[in-house]
Each structure stands twice: as C-alpha cells, then as structure tokens.
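For this depiction, one protein chain was excluded, whereas all remaining protein chains were kept in their positions.
The first chain written gets the first letter, and so on, giving A and B; residue counts start at 1 in each chain.
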Amino acid sequence: MAKATTGIKASDIKFDRYRFDVVVIGAGGAGLRAAVEARQAGLRVAIICKSLFGKAHTVMAEGGAAAAMGNVNENDGWKVHFRDTMRGGKFLNNWRMAELHAKESPDRIWELETWGALFDRTKDGRISQRNFGGHEYPRLAHVGDRTGLELIRTMQQRIVAMQQKDKKEFGDAEKYIKVFAELTITSILKDGDKVSGCYGYWRESGDEVLFESPAVVLATGGIGKSFKITSNSWEGTGDGHALALKAGSALVDMEFVQFHPTGMVWPPSVRGILVTESVRGDGGVLTNNKGERFMFNYIPEVFKDKYADNEAEADRWYKDQNNNRRPPELLPRDEVARAINAEVKAGRGSEHSGVYLDVSKRLPADEIKRRLPSMWHQFKELADVDITEQPMEVGPTCHYVMGGVKVDPDTAAAYGVPGLFAAGEVAGGMHGSNRLGGNSLSDLLVFGRRAGAGAAEYVKGLKGKSPEVSDKEIEKAHDHINDPFDRDGNENPYALQQELQNITQDLVGIIRTESELKESLEKIESIRERSKKVRVEGGKLFNPGFHLAIDLENMLLVSESIARSALEREESRGGHTRDDYPKMDPEWRQYNHLTTWSGKKVEIEAEKAKMLPEELLSLFEMDELKKYFTEKELAKGGK
Amino acid sequence: MARKVKMRIWRGDSKNGDFKDVTVEANEGEVVLDVIHRVQATQMSDLAVRWNCKAGKCGSCSMEINGKPRLACMTRMNMYGEDENITVTPLRAFPVIKDLVTDVSFNYKKAMEVPAFEGPEDLKPGEYRMQQVDVERSQEFRKCIECFLCQDTCHVIRDHEENKKSFAGPRFFIRIAELDMHPLDRLRNRKKKAQEEHGLGMCNITKCCTEVCPEHIKITDNAIIPMKERVVDVKYDPVRWLGSKIRKREGIE
Partner (left out) sequence: MATGVFSSTRAAIKERTLRTDRWWLQPAITFGVLIAFIIYATFRAFEKKYYFTEPLISPFYSPCLSTACLDGSAHFGTPIGTITLFGIVISPALFILIFPLGFRLTCYYYRKAYYRSFWMSPPACAVAEPHKKYTGETRAPLILQNGHRWFFYFGLIFNIILTYDAIIAFKNPEGEWGHMSVGTLILLLNATMLWLYSASCHTCRHTIGGRLRNFSKHPLRYKMWTWVSALNERHPVYAWISLIVVALTDFYVRLVASGTITNYYFF
C-alpha cells in the first residue's frame, strides 16, 4: 500500500505515466462522443470514467433526445427547435450554441442508428418522436423511458467497435483509445497558460496516475450531489466545474439550477429519484390534495397563447395537436417546479409533501407498461405503488445545472485556458436560464462531437510542440491527493457532505432570498474550514471515505459559485427564483455571470451578453420579444 | 419508523477476509444500499461498495444478499424478517478487490470479443427504416444495464473458473441475439460464432440468469434458446444446412 506522504520530490513520487493526444474526463454521452470524434480525427484518446465504463449518469436520462427531424409532425424544423430552446432558457442562452444544437441534433441522432441504436419507430419505420415540456412539436427520439441507457450503450459499443477495428488493423485494441475505469482526476496540469495534462488516482488502488496530454476535454456532468434532494448519482459532484475553475477558466451563469418538477417523494430513501417528464408528455396530470388540476393557475403571461387555460382544451390536445393549445402540465420545468412548490407551501400538497401525478386515468394499463416500463417498475418495486391504478406522489428534485464552463460554441474550447475543452452538462450557456427536457441528450451529442473535433484541431495546430509537465505541477497534484491522510483532525467527510447538502437545499434551493443566500455563504465557508480537518481512516485501497474527502472540495466550490451568482442576480428567471425579486427583468437579460476562482475566493463578474443577430431575432414575433428584451435593444435590432 | 437491524458484511481483500457483524438503524422504505451507506457513514468509513444511481438504472451495486445475486438499491429491507441477520457479500464469480467490490473486467474483455453492429453500406444516416415489430426483440436485450448479475450467477463460470476463457456468458448471449435479430445487421456468421467461439453450447439453460435479471429480460427464453435454435439451423440440421449452402444465407461476412 502506498504510504501517504506530502511534500516529497517528484522523483520520489510513485505514479503511472501515460501520454495521449487527448484526455477525455468523463464517460457519459458527451465524453464518449468527444472520444469518438477525436479518434476519427486520428488522435490517441484516453477516456476516464470515475465509475465503471457505461455507468455514467447519462444512463438515467429517461424521456428522450430532442432533435427536429420532423418524423411525427413535419412542420418541425431547426428554427422551431431553436425558438423553443430560447424561450425555455428565457433568452439568456448563448444563441450560437442554441443554433448549432438545433441544426445538428438530427444528424447526431441518425448517426447513432448507424452505430446500432434502436429507437422506437413510427408507422413508416422512422424514428418515433414524443411530446415534451416546452417543445412545440413531438420531438424527442426515445426508447421507452430508457433513452439515456440506449445512448450511452450505443456510444460505448461504438468505442468498442473502433477498438476492435484497431485490433484487426494494428494488433492492439488500445492503440488509439484506452478506457480508464474507476479513476478520478484531481488536477489539470499546465505549462504556462496551456494545458499540459492531468493528474489523478485509481479509485481501486489509490495509486496515482499522470496523463501527459496537450488537450483535456471536461465531460464530467453535473453538480446535483451538492443538494440534498437530487436525481443525480454520486458522481455529480461538480468535478469538472471545479477543475476548470482551478485551472483558471471561468464558469458562466452558475445561479441557474434546474429543479425537475417530478421526483419521487416517498419513501424517504428514494426521495429525489426522477419521474420522467414523459409521464406528463403521455398524458399524466398533476393534481393537489383537493383533486384540482392546479397547473391552470400557473400559466405565466409569456406562455398564455401556447397553453390551454381549460381542461377540455387540454384534453383535446392529446388527440388533435394542431387545433388546440397544450396542457399546462407541459410548461417548461422551472414553471412546473415552482407551481408544485407553491401548492405544497399553501397546504394543498399530498400526504408526503408532494402533489399527485396520475397517468392511470389517461392510458390503459398495458399501454402504460409499454411506454413507461421503468417508471412502472420503479414505483412498484421502491414505493409499492402501481402507477397503472394509482397516482404517483411527486415533488421537485435538483436535476441539472444550466451553468457551467464558459466555452466557445463552435469548438467547445474553455475560456482562458488553451487546450481545455468542455461539453455536456459541465459546459454552460447552451440552455440559458432553464433547460428544456430532451435538450440535454442532444446537447451531449452535438457539443461532445464539437469538443472532440475542437480538441483534435487544437492538437494538430500545435504541430508536435506539446506543452510539458513540470515536476512542480506533479508535486502539487500529489500533495493534493495525499493531504487528507496527513491531516490532524477528526471531521467525518460523510457528515460534512450531509451538512453541505442541507445548506444548499434549504438556503440556495428553488426559492431564494438575499438573507438566506448570505447565510448560506457563511455556512459554506465554515464547512470549508472544517473540511481542512477531514481525516481519512484506513488505507488507499478502494476507500470511499478518501474518495469523498477529495470530492467534497469540488462540491464546496460549486455550492459557493451557485450561491454567489444567485446573490448577485436580482431578478427571477428560469432556474433562479428570488423571493425578494420575483419578476423577470429585461435589464438583467443582458448580463451573464462569470465565476472565477482566485485561489482563495470565488469571484463573480457580470458580463454583457451578446445580442442575437438579425436573422435569428427575426424568427420571433416582435410581441414575444418585447417580453424579454428592453426597448432599447429591440430598437437597435440584432446589432 | 426506525428499527435496528443486524447485518453480516463480508470485509476483506484478495488475500483474505471475513464476516463482520454490525447493528445499524433502518428506516421505513429503505433498501439494503441505504443501510450499507449508513454503516459507511457511521461505523466503517472505508467500507468499499460500488454504486451510482441508486435507482436500478446503472447496474453498479451488484452484490449477494443472503446468498442471492441482487442490486442492493432495489432490495428493500422489508423483504427480510425483523430479526433476520442479513448477510452481504461481494459477487462470488469474480475476483474480489475489497469488501463488496469485485473485479468485473472479465465482462469488458468478453464485450470486446463480440463483433459490433454492421449496418448496410448503401444507407446513409437518416435513411434507416425499421418497423417497430422488427426492433422489439432486440430492444428487450438493449434494456440490459450491465449489472453482470447474470454472469455472476451462471454456474458455467461461477463454479468453473477454467471455463471463463471459452464462455461469454448470458450478458453477451443477449448481445449476440440482439445483433442477430437486428433487422439491418449485415454480419451473417453470428450464429456459428456463438457456438464455436462464445461457448453457447456450454449453457445448459438452467435459467438462473433469467431469475436474477433486475430488468426482467427473459434471457433464456428470448435470447439463449432462440440462439440455440438458430445454431441448430446452421450446424445441426442437415436439411436447413443444405438449404443454406444452396441459397447462401449464412456465412457471408
């Protein structure tokens, strides 16, 4: 067993050394897609998974991948998808990302089919598409309610296929792509301002690993584990967000955290586990304890002309979507989450402080089991509820962070650090202040591919002059890993994590106020102090206490970033609701928040958002634009 | 309502190990994984256990509970009696790393041996047309979350280490079946390979894989037996064999 020692010379440190052209950190949808692209460009790629290969959080995506293929309703197209995405994000989105996403999603989905994905089909044999909140037309390519699994398995098998080919051709399956399972990266290494590699440890043995690589793609996913009630798996500790900050890059719009309106609320041990939006897309209705379909009371002004204001019309929509407005259950997620929150607060909640979601009255039992098989199992096995007969109890759960690494839309290059790239949930901007369901899976594919291509182009541009890893960088990274073993103190990492989760949940949750945010910052600071006294028991061999001690630091950084950004933004928009500033303010639309890390402190800076160009602005009606933009901006047009 | 439960957890590594008895709190509605987490947070901070989603979707928390291969996140505590001593061990078909964590790399090696999907060369992305009825069989197998419980319970390798080199296991039989039933896969020698390279003939269809599958995939009835029948078509049925020689339906790569 490696003895934990800090402060020793690089020549005395034992570590494995690898050299790659590109290291992809994260093996979810975005990471794998990036790896495929970089390999196709002829580069040697390392794929790093924090857990086993194929277990990344992408497997939990249920509903589908949004792509305007127009298979079900031919009126759909990229422009409509773009409009929906911008509306959903309340126009704070990086418009270029939204544009690329809407244009390229169909190709990314079709490509998956050629790699063996089997989506559900339409009658004429094309990929079937389903309705989802915020999407004007049926748009989500899906496989029952396990689309994420299909996506990750397809990509995993694509990687294997490429390795098989390499084996045939070169006799070595890992000549170009090597998968490192159960390995955590703890530092991005730099040579001057450029990335020179990264450093981490095998979770299994605790042994340290150095990757020398001119390009690193962050594809580490989300931050949900910073909150108590979340749909995220343990991996969602914001590693990539923290790595980027510490490497000198910036995060954008971290205040925007999506609370999925429907997570399980009972029994307590499953609280937060996702109940897919497809339940509502396929006809599920939300009711309070009085049996009222309360969503009709929560249609915001900006959506009045798109959503039905009475039950009769909402019901008709399921049969005839061209002549009726959509049911309000299908409003964007932020609206529904707030509505549920308000109902529960007003005392109209269900037995276990949620609301009821019922699909049993809309669809026959067989149909429910066919369309929502995992939901049926999930409730049957974990809650003793048969959703073909009974309503589910649901409530908001922390699901997704819209904020993330600031990137160049076309190449996914991270702001300020040449050689660093980011794609997927860890990247910010694409979804603005609120993400539409289904846009995440397509985001992974579109920007995963772009990150792989961007990294490849960057590496080729270096023409062999790769930045170098210095001993000092190695020593620093080594100390960082071994520090928890050398500390005096008796703080328990599990207890600290729980406290942090409670703080973010209670004080930086769905509804925020200035005083609570300030309180949260003080408390986060005190946990940070105590975290320096976390002591790890046992050795380095697969030691979860040790792993958590390392992850805790990332969670702290992320939580502080969210709280600080949230404190600055004095309005309510999408995934950021301020009780003290309940209105959306067009003035605030003009600003993005940039988060940086000084080494001691998280700093926030407001940056002017880029205005949409004329050709994109003209896709919207002026009446609609007036709700989001200031008159001054509109007078100037898209200039 | 919280109650105290007794557990015997196997702790150790590749060299040795033993059962450790713990008494721990369990609340209403909890699953075994919740309780293991509580043990970890309060009594054994370095207790190694794999888990990810805690919702039965990722297949990470595979272990053996009272001797049965199970996902700890989908095993509810109220399945067991109030006074029952619940025994938890790592998977017993794979090399142990530490505590409840095993080395499952066998499965990734086997995955590498199954030739990937080969789509038609004349169809571009977006031109695939498949009917729902034609993809449904393969879709069932794509529900697999790779928890490897089927691999763990299969006596062919669980009870015979030496068979590991020549036997792919149920997880990969459903993968082969998925591809052989894929309406657009071009590879036509999957059946023969299944028998000659992946060890399909080793399976004696005792159905334990189906019994433990948390996704309720009918591994034996819908994948293994149909594959065995397809193998008979190309290898053990002289009439069909002759027909295929004449019509060249098999063996095209």
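Annotations
The criterion applied here is as follows: a residue touches a chain if its C-beta (ideal position, glycine included) is under 8 Å from a C-beta of that chain, and two chains touch if they have at least 3 such contacts.
Only a predicted model underlies this, so the values are computations on that prediction, with no experimental measurement involved.
By the touch rule given at the top, the unshown chain touches B in the complete complex.
Across the entire complex, the residue among B:Lys110, B:Arg171, B:Lys193 or B:Lys228 in touch with the chain not shown is B:Lys228.
From the options B:Trp51, B:Phe94 or B:Phe172, the residue with contact to the chain not on display is B:Phe94. Across B:Ala168, B:Met181, B:Ala194 or B:Ile219, the residue that sits in touch with the chain not pictured is B:Met181. Interface with the hidden chain, as seen from subunit B, comprises residues 10, 12, 14, 16-18, 64, 66-69, 84, 87, 89-90, 92-96, 102, 131, 133-134, 153, 155-156, 158-163, 181, 183, 199, 201-208, 211-212, 221, 225-226, 228-233, 235-237.
Note that only the chains that are shown with their structure count from here on.
Between the CA-based centres of subunit A and subunit B the separation comes to 28 Å, rounded to the whole angstrom.
Those residues of subunit A lying in contact with subunit B across their complex are 51-55, 57, 59-60, 69, 106-107, 110-111, 113-116, 118, 120-121, 124-126, 128, 143-144, 146, 149-150, 153, 157-158, 160-161, 163-164, 167, 173, 179, 181, 204, 233-235, 266-270, 273-274, 373-374, 377-378, 381-383, 492-495, 498, 536-539, 541-546. By the touch criterion given at the top, residues 13, 27-31, 34, 40-42, 45-60, 74, 76, 97-99, 101, 104, 108, 111-112, 115-117, 119, 123, 125-126, 128-132, 135, 138-139, 142-146, 179, 182, 216 of subunit B touch subunit A in their complex.
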